[in-house]
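Heads up: the structure comes next, in structure tokens.
Missing here is one protein chain; the remaining ones are kept as they sit in the complex.
By written order: A and B. Residues from 1 in each chain.
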Amino acid sequence: MAEKILMKGNEAIAISAIRNGVDGYFGYPITPQSEVMETLMKEKPWETTGMVVLQAESETSSINMVYGGACCGKKVMTSSSSPGVSLMCEGLSYIAGAELPCVVVDVMRGGPGLGTIQPSQSDYNQITKGSGHGDFHNIVLAPASAQDMYDFVDWGFELAFKYRNPVIILSDGIIGQMMEKVELHPAKPRMTEEEILKVAPWATVGKPASRERNIITSLALEADVQEAFNQKLKVKYRKIEENEVKYSEYMTEDAEYLFVAFGCSSRICEAVVDELRSRGIKAGLLRPITLYPFPYKEIARLAGQVKSMMSIELNLGQMVDDVRLAVEGRCPVGFYGRQGGNIYSPEEIVEQFLKFNNLK
Amino acid sequence: MNIEDIKRPENIVYKRPALLTDNVMHYCPGCSHGTVHKLVAEIIDEMGIQEKTVGVCPVGCSVFAYNYIDIDWQEAAHGRAPAVATATKRLYPDKYVFTYQGDGDLASIGTAEIIHACSRGENIVVIFINNGIYGMTGGQMAPTTLIGMKTATTPYGRDPKLNGFPLVIADMVAQLDGTAFITRQSVHTAAAARKAKAAIRKAFEYSSKGVGLSFVEIVSTCNSGWKMSPVDANKWMVEHMFAKYPVGDIKDVLAK
Partner (left out) sequence: MAFKGVIEVDTNLCKGCSVCIANCPTDSIQLSRAVNSKGYHYAEMKGDACVGCGACGVVCPDSVITVYRVKIQ
């Protein structure tokens, strides 16, 4: 039986990185995710797996260290929280533009500006709509438990290398700080240099006589060259949208009312569905697990089945725009959210649900 | 002896380095970048480390350095090359990793990255081209622009009240415990270029010794930005730039 350990979501990220053969972590302290780097430093993986862990001088620097590591075909990652992720957006754009694999964890807090250090889901737009300049997408995974935090690191690298694309684990202060049992799957070794050459023949690790020089760049001064590259990205994004959408459903089979919620909000909404069902109201929940690609098709399908939908988010209403795009007016779409680090109770959501649907 | 008898392969005493590609350099006539590129190409070839060398280019005129030297290259965001090189070197400690940065890139937007790479003692080489101006964007003031120097954004000359003072980066990073070898060179004459080459080679050698960061500043010209002929720009550099940025070694932790 696999080992189960009680740990914080943030610690799960760190332990998973070590156990899943991550080569490098470059970070900068920021609440509420500092435990990621603290755990790594305490574990000293450079003495066991050889993983490099480095505290950078800023988030700007840490994402560019990720860029440098990714250029070499290594599995490299960083983590931060909302204001820090804003600083990383420049680097993310370059990583997307150079088609490099990496994993970035955003443990969201309230904003804008310095905001609060309490949990929030207010970076949805920033992360899913391209975090930085230019036409690109991050692949965005939304964990809802410490176990997800553990599992999504490895899944994230799988997707990152498959598509040569940045992957963001969009978490929040609740998931990051919450302690839960985490099942540790068998450990994976780091890639050998031979394996790296195989999966990343583009890596800049020194030019042997046997090949042309490898150049990692996102620069293309000629309009036609840049457009051809943009079109190439488009093909990649369509493929991701076709193949990588992931979501889970709770009691949707006979649902007349649907909640759409991701991350910590999806867990609160499960309790809401249970409460409404106990009152005889057929409610269900769709939890997008990938936020990009977004489960438009599945929400569209359910739009033909339910009387209404509500998007429940710890922000002013961001994902609800995507829900409306999926629904295309086929049913009413409501929203309820809290901000500033405040968290809704299931009772509060039930009350808002009844009000929106004119039910008693 | 006629000319054709002399022009035989066995009589060659100087030729284009093997590691320079056939691409025509986009630099303006007389630009110091080309000369420094050549020195770097010669050193990598002479040390036999092409297979172990990774270059990181900046944003600025030398953004296209990857078109000219036949090694693996990474193109960094503006100012971030030392961070990019840090990760590459830490993940591949047996490689030779160098950044090639101009003064706009290194001394302005990238000050945090260079200072901290120096402070951490990263075992990389930094080649810093200081021509006191932003070349690629059309000759605007750089942090290294001399007082009184006219640029597109200091059309009446740099005024310290308005624009502050020139930043003397090599002397700054020499103060940091993580740096091993700091030198300031130039490439305007054959003798200077040979000295610069020896300095860059030493920096490459130090980077495999685990003694810290090596930093080679090349005081350079930007004749287009300075609005002078290449030859006059070299004279102006000697007369004016050297006063603020004197050539010579600043720090060498392995000096006997």
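Going forward, a residue touches a chain if its C-beta (ideal position, glycine included) is under 8 Å from a C-beta of that chain, and two chains touch if they have at least 3 such contacts.
All figures in this text were calculated on a predicted structure; none of them were measured in a lab.
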(request) Kindly name the visible chains that come into contact with the excluded chain. (result) B
(message) For a quick check of understanding: of B:H188, B:K202 or B:K251, which residue touches the chain that isn't displayed?
(response) B:H188
(message) In the complete complex, the non-displayed chain touches which residues of subunit B?
(response) 1, 3, 5-8, 11-17, 20, 24-25, 27-35, 38, 187-190, 193-194, 229-231, 234
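Here is the rule we go by: only the chains that are shown with their structure count from here on.
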(request) Give, as an integer number of Å, the spacing between the C-alpha centres of subunit B and subunit A. (result) 40
(message) Touching residues of subunit A toward subunit B in the complex: what are they?
(response) 23-24, 26, 52, 54, 56-58, 60-62, 64-69, 71-72, 74, 76, 90-91, 94, 98, 204-209, 213-219
(message) Which residues of subunit B touch subunit A once you look at their complex with the stated criterion?
(response) 50-54, 56, 63, 66, 70-77, 80, 83-88, 90-92, 95, 112-113, 115-116
